[in-house]
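Taking it in order: structure first as structure tokens, then the write-up.
Apart from one protein chain that is not included, each protein chain of the complex appears where it belongs.
A and B label the chains in the order they appear, each numbered from 1.
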Amino acid sequence: MNQEVFLAMPVFLISAFAVLIVVLDAVSGKNKTINFAFGIFSLLATAGAAIYTLTLQVPKLVNPADYHDIFTITKNTMVFSSYSAYFDILFSLAGILTMLASRSFISKGYHEYKEYYSIIILAVAGMVYISHANNLLMLFIGIELMSIMFYILSGYFRQRIESVESALKYFLLGSFASGFLLYGMALVYGATSSLELNVIAQFIAKNNFNATYLTFGIALLLIGLSFKIAAFPFHQWAPDVYQGAPTTVTAFMSTAGKAAAIFSFIIIAKALMPSFTNNAMRLVSTETMQMILAVLSAATMLIGNITAISQKNIKRMLAYSSVAHAGYMLMGVVANNQLGYDGIIFYATSYLFMQIGAFIVLSVLENKDSSNINLDNFTGLRKSNPYLAALMAIFMFSLAGLPPFAGFFGKYYLFLAAIQSGYTWLTIVAVISSVISVYFYIGLIVYMFFKDSDNPIAKAELKLSSVSLFVCLIGVLLFGFFPSLLMNLYAIIK
Amino acid sequence: MIETYLPLIIMLVFGFGIAVVFMLLSEWLGARRFTPGKVSTYESGMPPRGTARERFSVKFYMIAVSFIVFDVEVVFMYPWAVQLGTLGISAFIAMMFFIAILFAGYFWELRKGGLDWD
Partner (left out) sequence: MFNIFGIGPLTLITFLPLIGLLIILAIPAGKDEKARELSTNLYRWLTVGFTFLQLVIAIVIYMNFNNALPGINDANTMQFVEKTPWIQLHGLPIFGDLKIDYYVGIDGISAPMILLTAIVCFVATFASWSIKKAVKGFFMMYLLLDIGMMGVFISLDFFLFYVFWELMLLPMYFLIGIWGGPRKEYAAIKFFIYTLFGSVFMLLVMIGLWFTSGTFNLLDLANPANIRPDQIFSGFGTTWRLWAFVGLFVGFAIKVPTVPFHTWLPDAHVEAPTPISVILAGVLLKMGTYGMLRIAWPIFPEAVKYFQEWIALIGMVSIVYGALCALGQHKVGKRDLKKLIAYSSVSHMGYVMLGIASMTSAGVTGAIFQMFNHGTITAMLFMIVGVIYDRAHTRSMDDFGGLANKMPVYTGMMAISFFAAIGLPGMSGFVSEALVFLGAFATYPLYTVISGLGIVLGAAYMLWALQRVFFGKLPEKWSGPWDPSGKLYKHDDINGIELTALIPLAVVVIFLGIFPTYITNMMTESVNQLIHFVTVNGQFTGL
């Protein structure tokens, strides 16, 4: 059989499952467990298929200009690389972790509807399209599918004013950003007369394009994508949305969603930032774009970390820190070299484990109306929930980037990449901002461990969340102590 | 020159003629009764005047969204149907997938009672 069928299997599977789970929802009546189990199963199957494709001969994310359309079924709308397959696994994993933690959480906060699981599967489907996109329209469809599911999910607690506010805010601003994105794509199409990224890259390599259109197109694309990853100055929505949305949803949005958005950044940058100097137009040259992205990245991490210091609400604090983490990941795009892209992979993975872990700890501790997630409420958590407090501390240390946890190596590779491409100043900014971030991460630990409280949060029931937490802990520790396990994964496979 | 457009002109004349004749016939022959509901402006079943910030049933939206979805589907299907001969079997399969996905959504809406008016 055609090898392409196997390569495209993750995409086919997640699409089929996304449709099937909707049908299953329609016929399964009152039984919610079957939808839940089917959701988990479909994500596992997708991840399994992606792991299988890694064993096939897939290239790493090659330079799109060298990429030839050899695929007949998907007609060059998709690209199959080890990067895409890896991100498929990552998205599925995020979905699984979120679903496991969500079950008790959504029934605690509101009501368990089966659609919740369908929507998560659909969002993962959108992310998988992003990671395989070779066509700008495919990319757009993926981003939109993912974003629309996020709009719905963030308003899931529809009786709460904050949740509704977050959904509305996200929807309005998100659709505005989608407009930018689409207009940018149109201009890029106008400039190069193609929507396929490898063809665009070839046109750019041959200096065969309309420079004005391309410049504006790229600028608009950057704006749209910056919004999606919540980079400065388009980060304003993130704290409100992340705070208002249900906690498990925030976990999902701020990790998998961010990873997908940063991946779309990578594929756009790969095609539009060729690794040579282009003299036709100063603004399209790689150096200029790198510089713009570097400034964005530096501002993002500084703003995110400095603003997080003054937050009293833990969820909001983590939301701001998530903005800062987008800045760190942008460093890999700025570096625009193999090390940078590998660094993003590592960072996205470790960030997924630690951020989802931290949000899940929050989700099991918060009460019915999420009013007890201020710093003060966490006072004396050491006594009432010692294991959760210890887990939270580990995730905080990892987020702060301390060895021997996974977060440290993620930052380390990105620093390496940025220095290699000559952005030493960016690395110094990143280092300073991560020292700033330590203040609020360990500030939470001060509340949890060093202060005593008369009425700490009651002992939490973990249920299925414990599985998620355990996986997150293993991830943070394993990739912290043996980062080469992950970093050599695709090298060995290739 | 003008001969080539002759069929078109004839068609236009006939089209207009039939429309005008029917309108005049109904005007002359039809019986007429004026009721308040009948003389008011038609606005999708809603009172056309009054405050716009009024709450009304979500059912209208359900129907409207379903209508738009299937409307757009038909728009997609026209060019597809015209070009099906040249596009070949793969286009046929693709459209079947498209319809299947839409049908899944329709089925879900139906089962969840999205189309029940009461």
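Convention: a contact is a pair of C-beta atoms (placed from the backbone, for glycine too) under 8 Å apart; a residue touches a chain by one contact, two chains touch by 3 or more.
In this text the structure is predicted, and so the values were computed from the model without any measurement.
**Student:** Using the whole complex, pick out the displayed chains that touch the missing one.
**Tutor:** When the full complex is considered, the omitted chain touches A.
**Student:** Considering the whole complex, which of A:Thr33, A:Thr212, A:Asn367 or A:Ser484 touches the chain not shown?
**Tutor:** Spelled out, the listed residue whose C-beta touches the missing chain is A:Ser484.
**Student:** With the missing chain put back, one of A:Leu339, A:Leu352 or A:Leu473 would touch it. Which one?
**Tutor:** Once the missing chain is taken into account, the touching residue is A:Leu339.
**Student:** Among A:Leu173, A:Ile428, A:Ala460 or A:Leu477, single out the residue that touches the unshown chain.
**Tutor:** Within the whole complex, the residue contacting the unshown chain is A:Ile428.
**Student:** Tell me where the left-out chain touches chain A, residue by residue.
**Tutor:** Given the touch definition above, chain A has residues 337-339, 382, 397, 402-404, 408, 412, 415-416, 419-420, 424, 427-428, 431, 434-435, 438-439, 442-443, 445-446, 449-451, 482-484, 487-488, 491 touching the missing chain.
Basically, only the chains that are shown with their structure count from here on.
**Student:** Averaging over Cα atoms per chain, report the distance between chain A and chain B in Å.
**Tutor:** A distance of 42 Å separates the two centres.
**Student:** Can you check the complex and tell me which residues of chain A touch chain B?
**Tutor:** Of all residues in chain A, those touching chain B are 19-20, 22-23, 25-27.
**Student:** Would you pull the chain B residues touching chain A in the complex into a rising list?
**Tutor:** 100-101, 104-105, 107-108, 110-112
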